[in-house]
Structure formats: structure tokens, C-alpha cells
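Omission of a single protein chain aside, the complex is shown with its protein chains in their original locations.
Moving on, here comes chain A:
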């Protein structure tokens, strides 16, 4: 009996130990898999694809407009075997267009698509790049003196005419003062062409309209809003229609109109498009917007490059479509976006 007791006692201990051991081993196996997957995560590197051509996309502006332009260009480059790099974006310091151009030339890229300017130094650098065998093209802003092979962008006279037409569309009979806020970065030629386009449209229908321009320094981030606020405060009565040529101007003036309760006191014809602009449009703060098809611009620039790389020539000028956004369009876009967001949330919930 005693023996039996002893045996049972030992067997029970051994059994308990064995059960604990099995549980522990199972747990260890689980831990092991967790560690393995973690280490796999650590060792795995993102698969990079190789490309035949390296194209530096150079712009000095950091906006949603340029983001969508670059994104379209990058995507268009993939099937063409062209890697489009947002040049200088990964650098911790910010560089000017000329510096980036120098850098790209030194980096011996195959092509450069750049937002150019009329500066002589830029022309020189562009020519140097061309001399180094790099295919240089311009986008949105051109440098006609350089040896770039192509320009993709808008015609400033046409776009000015569109601004003028929209101003007329929303102008009351009593409205006679049209203010155009220009970007200081805009080259004089381009500004002149733009303003002449507006003037042409106005003259065609309302000879009584008075066109005025104001150049705001875009380089100082906070100056735009302050300048507009200051101007409106002083000249509210003399302002009937304001034409903004940049997104920042459009957003600033809309916010000021709402803040200062100026909505309805003057009409706003804006430029470009983002969520807040759509909201302002839908609520009637902004009357209408001119939107350049950014994606199309990026896409066309890359298409031209592909053509040039393949055949050695391409069209010298590639025009990009300009759209008009009005209240109904904004509401429609917003609704569509909301529906999309809702379906995505639903999918996530599922």
C-alpha cells in the first residue's frame, strides 16, 4: 500500500511536470515564431526595381499642385522605364532651382524636367546640362533662351483670358474694380501675358472695368496673408473682384473674407484646387477657380521625354488643359469624395 502511494505521488509530480513542460514548449514555439517574423521584418528590404533612365524632376515649389504633377510624372515614367526622382526632396537642406540643376548635372542623370525661370544663370546651367548630354525640358514655367528640347505647360494669355471671362461672369453691373494678385516669382513676361489676357477678356465686354495688379512676395511664407489683409482693410470699397493666381493667395483671401465678414463684399476668382478651396467654392466664398490639370502636365512632360529619348526629338511645346471650377462642380466633387471616404470606411469596418 505504501509502495503504491509512493508510486502515485511520483507519477503525479512527473505528470504535472510533463504537462507544464508541454505547455511551456508550446509557448516557446509561439515565441520563436514571433521572433522569427520580427527578424524577417528586420532583414527584409523593400524590393527596388531597376530603370534604364534616371530623370531629375526639379521644382522650387512645394505645393499639392506640384505633388500631383510629380506623382503623375513618376507613374508615367514606370512603363517607359524612366525613374523620375523628385530631385533634392530627400535632402535635409533646401536648395534653389539652380543649385538643384547643378547637382543633377553633377549626378549625371539622363534627363531633367524642371520648373524653369528666365534667369541668365539658369539658362547657363541648363545649357551646361545639355552639353553634358542630359535631356533638359521645362515644365509649367519655361526658359525660352535655353537649349531645352521641350516645354510642357500653359499659355499665360489663354489662362489670363479665362480669368477675365470668369470675372465678367460673376461681376455685377456695379462692379468695376478688378484686382489681380500676382506672384512675385512669376517672371515679368509671364505676368504681362497673364494680365494682358485678362485685360483682353474684360475689354471685350466691359470697357468700364478697371484692372489693377498687385505683386506679392511669395518667398516669405507669412507675408502673403498679411499683405492681402492689409490691402483689403484699406481698399475694401474699391475692390469688386479679386483674381488670385496662386493657391496660397486663394486660401488666404477666402479665410480673410470669412474672418472679417467680407463675404459678398467682393468676388473671388481663385486658382488651383484643394479641399479647403472646394469648401470655399461650395459655400460661395469663392466664386470660381481656374485649375491647371497638374497630373496631365506631369504626364505629358514624361511622355515628351520618353519620345525624345527614343527618337531624339519631340514637340517643342505641349499645352496643358485648364479647367474652371464653380460652385456646382465643387459640391459634386465634395460629394463624390465623401462617398468614396464612406465606402473606404465601410470596407475597413468589414
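In this text, contacts are C-beta pairs under 8 Å (C-beta built on N, C-alpha and C of every residue); 3 or more make two chains touch, one makes a residue touch a chain; residues count from 1.
In this section, contacts and distances are computed from a predicted model.
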item	value
Listed names "3-isopropylmalate dehydratase small subunit", "histidine kinase", "Probable peptidoglycan glycosyltransferase FtsW" or "NADH-quinone oxidoreductase subunit H", matching UniProt entry of the absent chain	"histidine kinase"
Contacting the left-out chain in the complete assembly, out of A:28, A:144 or A:341	A:28
Residues from chain A at the interface with the omitted partner, ascending	2-3, 6-7, 10-11, 13-14, 17-18, 20-21, 24-25, 27-28, 31-32, 34-35, 38-39, 41-42, 46, 48-54, 83, 85, 90-93, 99, 102-103, 105-110
